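Other chains dropped; remaining ones untouched in position.
In order of appearance the chains are A and B, and numbering begins at 1 in each one.
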(Lines give C-alpha, C1' and ligand atoms only; values in the text may rest on other atoms or scores of the structure.)
Protein backbone atom coordinates (compact mmCIF):
# COMPACT_ATOMS: atom_id res chain seq x y z
CA UNK A 1 0.00 0.00 0.00
CA UNK A 2 1.56 3.31 -1.07
CA UNK A 3 1.78 5.92 1.67
CA UNK A 4 -0.28 9.08 1.28
CA UNK A 5 2.38 11.33 2.88
CA UNK A 6 6.14 11.62 3.28
CA UNK A 7 7.58 12.49 6.72
CA UNK A 8 7.69 16.23 6.06
CA UNK A 9 4.17 16.34 4.68
CA UNK A 10 2.70 14.29 7.51
CA UNK A 11 4.54 16.37 10.11
CA UNK A 12 3.13 19.54 8.63
CA UNK A 13 -0.37 18.12 8.56
CA UNK A 14 -0.19 16.93 12.22
CA UNK A 15 1.02 20.38 13.31
CA UNK A 16 -1.96 21.89 11.56
CA UNK A 17 -4.58 19.62 13.15
CA UNK A 18 -2.91 19.20 16.59
CA UNK A 19 -1.07 22.48 17.20
CA UNK A 20 -0.88 21.78 20.95
CA UNK A 21 1.42 18.78 20.50
CA UNK A 22 3.85 20.17 17.93
CA UNK A 23 6.58 20.60 20.56
CA UNK A 24 6.06 17.10 21.99
CA UNK A 25 6.50 14.66 19.11
CA UNK A 26 8.65 14.20 16.01
CA UNK A 27 8.29 11.53 13.32
CA UNK A 28 11.70 9.95 12.79
CA UNK A 29 11.06 7.34 10.09
CA UNK A 30 8.03 5.98 8.27
CA UNK A 31 7.46 3.11 5.88
CA UNK A 32 4.60 0.75 5.07
CA UNK A 33 3.14 -0.53 8.38
CA UNK A 34 5.88 1.06 10.53
CA UNK A 35 6.52 4.48 12.04
CA UNK A 36 9.08 5.63 14.61
CA UNK A 37 8.12 8.65 16.71
CA UNK A 38 10.16 10.53 19.32
CA UNK A 39 8.79 12.11 22.47
CA UNK A 40 10.84 15.28 23.00
CA UNK A 41 10.87 14.86 26.76
CA UNK A 42 10.40 18.08 28.72
CA UNK A 43 9.59 18.98 32.31
CA UNK A 44 5.82 18.69 31.66
CA UNK A 45 6.16 14.98 30.78
CA UNK A 46 7.89 13.97 34.02
CA UNK A 47 6.84 12.39 37.29
CA UNK A 48 8.65 13.00 40.61
CA UNK A 49 12.08 11.40 40.23
CA UNK A 50 12.38 12.61 36.65
CA UNK A 51 10.95 9.64 34.75
CA UNK A 52 8.42 10.11 31.98
CA UNK A 53 4.82 9.74 33.19
CA UNK A 54 2.40 7.01 32.11
CA UNK A 55 0.02 9.48 30.41
CA UNK A 56 2.96 10.81 28.33
CA UNK A 57 3.77 7.26 27.20
CA UNK A 58 0.13 6.75 26.25
CA UNK A 59 0.19 10.05 24.32
CA UNK A 60 3.31 8.90 22.43
CA UNK A 61 1.74 5.53 21.51
CA UNK A 62 -1.53 7.15 20.47
CA UNK A 63 0.12 9.86 18.39
CA UNK A 64 2.47 7.37 16.67
CA UNK A 65 -0.34 5.05 15.62
CA UNK A 66 -2.65 7.89 14.63
CA UNK A 67 0.10 9.25 12.36
CA UNK A 68 0.72 5.77 10.94
CA UNK A 69 -2.96 5.35 10.06
CA UNK A 70 -3.09 8.80 8.45
CA UNK A 71 0.05 7.93 6.47
CA UNK A 72 -1.86 5.02 4.94
CA UNK A 73 -5.31 6.54 4.55
CA UNK A 74 -4.57 10.15 3.73
CA UNK A 75 -5.84 13.38 5.17
CA UNK A 76 -9.54 12.89 4.59
CA UNK A 77 -9.35 9.96 7.03
CA UNK A 78 -10.60 9.97 10.59
CA UNK A 79 -9.54 7.52 13.28
CA UNK A 80 -10.98 7.41 16.80
CA UNK A 81 -9.09 5.60 19.58
CA UNK A 82 -11.39 2.93 21.03
CA UNK A 83 -8.98 0.85 23.16
CA UNK A 84 -5.49 1.26 24.56
CA UNK A 85 -3.74 -1.38 26.65
CA UNK A 86 -0.36 -0.46 28.14
CA UNK A 87 2.17 -2.64 29.96
CA UNK A 88 4.75 -0.69 31.93
CA UNK A 89 7.84 -2.87 32.18
CA UNK A 90 10.87 -0.79 33.16
CA UNK A 91 11.62 2.64 34.56
CA UNK A 92 12.74 5.05 31.81
CA UNK A 93 16.06 6.85 32.25
CA UNK A 94 15.55 10.23 33.93
CA UNK A 95 14.89 12.99 31.42
CA UNK A 96 15.68 10.89 28.33
CA UNK A 97 13.61 11.12 25.16
CA UNK A 98 11.32 8.16 24.43
CA UNK A 99 11.18 6.38 21.09
CA UNK A 100 7.95 4.65 19.99
CA UNK A 101 8.19 1.92 17.35
CA UNK A 102 4.65 1.52 15.97
CA UNK A 103 3.62 -1.47 13.86
CA UNK A 104 0.29 -1.65 12.02
CA UNK A 105 -1.23 -5.14 12.37
CA UNK A 106 -4.59 -4.55 10.73
CA UNK A 107 -6.08 -1.74 8.69
CA UNK A 108 -9.64 -2.85 8.05
CA UNK A 109 -12.70 -1.10 6.77
CA UNK A 110 -13.96 -0.19 10.26
CA UNK A 111 -11.12 -1.06 12.68
CA UNK A 112 -7.35 -0.59 12.78
CA UNK A 113 -5.06 -2.44 15.23
CA UNK A 114 -1.44 -1.62 16.00
CA UNK A 115 1.13 -2.13 18.70
CA UNK A 116 3.97 0.06 19.91
CA UNK A 117 7.20 -0.77 21.72
CA UNK A 118 8.43 2.23 23.72
CA UNK A 119 12.15 2.68 24.39
CA UNK A 120 13.96 5.14 26.63
CA UNK A 121 16.82 6.51 24.53
CA UNK A 122 20.05 4.74 25.47
CA UNK A 123 18.40 1.65 27.05
CA UNK A 124 18.39 -1.60 25.06
CA UNK A 125 15.16 -3.09 26.38
CA UNK A 126 11.70 -1.56 25.96
CA UNK A 127 10.20 0.38 28.89
CA UNK A 128 6.57 -0.14 27.82
CA UNK A 129 4.35 -1.86 25.28
CA UNK A 130 1.04 -0.57 23.96
CA UNK A 131 -1.80 -2.18 21.98
CA UNK A 132 -4.06 0.31 20.25
CA UNK A 133 -7.42 -0.08 18.46
CA UNK A 134 -9.05 2.61 16.34
CA UNK A 135 -12.46 2.93 14.80
CA UNK A 136 -12.40 4.28 11.23
CA UNK A 137 -15.62 6.22 10.63
CA UNK A 138 -16.97 6.16 7.08
CA UNK A 139 -15.77 9.06 4.95
CA UNK A 140 -18.17 11.95 4.86
CA UNK B 1 -10.30 -2.99 56.25
CA UNK B 2 -10.05 0.38 58.01
CA UNK B 3 -8.79 3.22 55.81
CA UNK B 4 -5.45 4.79 56.70
CA UNK B 5 -6.54 8.32 55.69
CA UNK B 6 -9.61 10.51 55.56
CA UNK B 7 -10.26 12.62 52.42
CA UNK B 8 -8.53 15.71 53.80
CA UNK B 9 -5.49 13.77 54.99
CA UNK B 10 -5.09 11.84 51.75
CA UNK B 11 -5.53 15.02 49.68
CA UNK B 12 -2.78 16.71 51.68
CA UNK B 13 -0.48 13.75 51.29
CA UNK B 14 -1.04 13.51 47.49
CA UNK B 15 -0.30 17.24 47.15
CA UNK B 16 2.96 16.70 49.00
CA UNK B 17 4.16 13.76 46.87
CA UNK B 18 2.68 14.90 43.51
CA UNK B 19 2.75 18.71 43.64
CA UNK B 20 2.46 18.94 39.84
CA UNK B 21 -1.06 17.47 39.82
CA UNK B 22 -2.59 19.39 42.74
CA UNK B 23 -4.60 21.59 40.38
CA UNK B 24 -5.83 18.65 38.28
CA UNK B 25 -7.58 16.25 40.64
CA UNK B 26 -9.83 16.36 43.69
CA UNK B 27 -11.00 13.42 45.81
CA UNK B 28 -14.76 13.68 46.20
CA UNK B 29 -15.65 10.65 48.32
CA UNK B 30 -13.83 7.64 49.69
CA UNK B 31 -14.87 4.47 51.46
CA UNK B 32 -13.63 0.90 51.65
CA UNK B 33 -12.83 -0.28 48.08
CA UNK B 34 -14.30 2.86 46.42
CA UNK B 35 -13.05 6.33 45.62
CA UNK B 36 -14.55 9.07 43.46
CA UNK B 37 -12.11 11.55 41.92
CA UNK B 38 -12.80 14.65 39.82
CA UNK B 39 -10.68 15.91 36.97
CA UNK B 40 -10.83 19.70 37.17
CA UNK B 41 -10.88 20.09 33.41
CA UNK B 42 -8.75 22.94 32.09
CA UNK B 43 -7.41 23.99 28.70
CA UNK B 44 -4.33 21.74 29.07
CA UNK B 45 -6.54 18.59 29.25
CA UNK B 46 -8.35 19.23 25.97
CA UNK B 47 -8.06 18.01 22.40
CA UNK B 48 -9.17 20.05 19.38
CA UNK B 49 -12.96 20.34 19.62
CA UNK B 50 -12.79 20.84 23.38
CA UNK B 51 -13.14 17.24 24.59
CA UNK B 52 -10.85 15.84 27.27
CA UNK B 53 -7.86 13.95 25.81
CA UNK B 54 -7.18 10.23 26.24
CA UNK B 55 -3.98 10.81 28.26
CA UNK B 56 -5.96 13.00 30.68
CA UNK B 57 -8.51 10.20 31.15
CA UNK B 58 -5.67 7.76 31.80
CA UNK B 59 -4.17 10.21 34.32
CA UNK B 60 -7.53 10.44 36.12
CA UNK B 61 -7.91 6.64 36.30
CA UNK B 62 -4.33 6.16 37.46
CA UNK B 63 -4.50 8.88 40.09
CA UNK B 64 -7.86 7.64 41.43
CA UNK B 65 -6.66 4.07 41.87
CA UNK B 66 -3.29 5.13 43.26
CA UNK B 67 -5.10 7.21 45.88
CA UNK B 68 -7.45 4.33 46.65
CA UNK B 69 -4.52 1.95 47.25
CA UNK B 70 -2.78 4.50 49.48
CA UNK B 71 -6.03 4.95 51.41
CA UNK B 72 -5.92 1.25 52.26
CA UNK B 73 -2.18 0.72 52.76
CA UNK B 74 -1.06 4.01 54.30
CA UNK B 75 1.74 6.35 53.44
CA UNK B 76 4.64 3.95 53.73
CA UNK B 77 3.14 2.06 50.78
CA UNK B 78 4.39 2.12 47.22
CA UNK B 79 2.39 1.08 44.16
CA UNK B 80 3.77 0.95 40.62
CA UNK B 81 1.37 0.89 37.64
CA UNK B 82 2.09 -2.24 35.59
CA UNK B 83 -0.92 -2.39 33.24
CA UNK B 84 -3.65 -0.04 32.11
CA UNK B 85 -6.39 -0.98 29.65
CA UNK B 86 -8.75 1.78 28.55
CA UNK B 87 -11.95 1.56 26.49
CA UNK B 88 -13.09 4.87 25.05
CA UNK B 89 -16.84 4.63 24.56
CA UNK B 90 -18.37 8.08 24.14
CA UNK B 91 -17.23 11.63 23.48
CA UNK B 92 -17.14 13.71 26.70
CA UNK B 93 -19.09 16.96 26.77
CA UNK B 94 -16.86 19.88 25.74
CA UNK B 95 -15.06 21.43 28.71
CA UNK B 96 -16.95 19.43 31.37
CA UNK B 97 -15.20 17.98 34.42
CA UNK B 98 -14.73 14.20 34.43
CA UNK B 99 -15.66 11.99 37.36
CA UNK B 100 -13.81 8.72 37.96
CA UNK B 101 -15.50 6.01 40.01
CA UNK B 102 -12.72 3.65 41.12
CA UNK B 103 -13.44 0.21 42.56
CA UNK B 104 -10.75 -1.95 44.15
CA UNK B 105 -11.17 -5.61 43.08
CA UNK B 106 -8.06 -7.11 44.63
CA UNK B 107 -5.47 -5.87 47.08
CA UNK B 108 -3.00 -8.70 47.33
CA UNK B 109 0.48 -9.02 48.75
CA UNK B 110 2.18 -8.22 45.43
CA UNK B 111 -0.57 -7.07 43.03
CA UNK B 112 -3.58 -4.76 43.22
CA UNK B 113 -6.35 -4.71 40.58
CA UNK B 114 -9.03 -2.04 40.16
CA UNK B 115 -11.37 -0.66 37.56
CA UNK B 116 -12.67 2.83 36.93
CA UNK B 117 -15.78 4.10 35.18
CA UNK B 118 -15.23 7.61 33.85
CA UNK B 119 -18.18 9.98 33.47
CA UNK B 120 -18.41 13.39 31.84
CA UNK B 121 -20.29 15.57 34.30
CA UNK B 122 -23.91 15.87 33.21
CA UNK B 123 -23.97 12.75 31.00
CA UNK B 124 -25.71 9.62 32.32
CA UNK B 125 -23.58 7.00 30.59
CA UNK B 126 -19.84 6.46 31.11
CA UNK B 127 -17.43 7.93 28.53
CA UNK B 128 -14.61 5.47 29.29
CA UNK B 129 -13.67 2.42 31.33
CA UNK B 130 -10.22 1.60 32.70
CA UNK B 131 -8.69 -1.56 34.19
CA UNK B 132 -5.59 -0.93 36.25
CA UNK B 133 -2.98 -3.28 37.75
CA UNK B 134 -0.32 -2.22 40.24
CA UNK B 135 2.70 -3.97 41.65
CA UNK B 136 3.14 -3.47 45.41
CA UNK B 137 6.87 -3.56 46.22
CA UNK B 138 7.82 -4.98 49.62
CA UNK B 139 8.10 -2.33 52.35
CA UNK B 140 11.60 -1.08 52.91
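Here is the rule we use: contacts are C-beta pairs under 8 Å (C-beta built on N, C-alpha and C of every residue); 3 or more make two chains touch, one makes a residue touch a chain.
This is a predicted model, so every value here is computed, not measured.
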With 2 copies placed, total copies in this complex: 4
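Following the convention adopted for this analysis, only the chains that are shown with their structure count from here on.
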Equivalent-chain rotation between chain B and chain A, CA atoms, steps of 5 degrees: 180
Centre-of-Cα separation between chain B and chain A, whole angstrom: 24
Complex interface listing, chain B residues touching chain A: 17-18, 20, 47-48, 53-56, 58-59, 62, 80-89
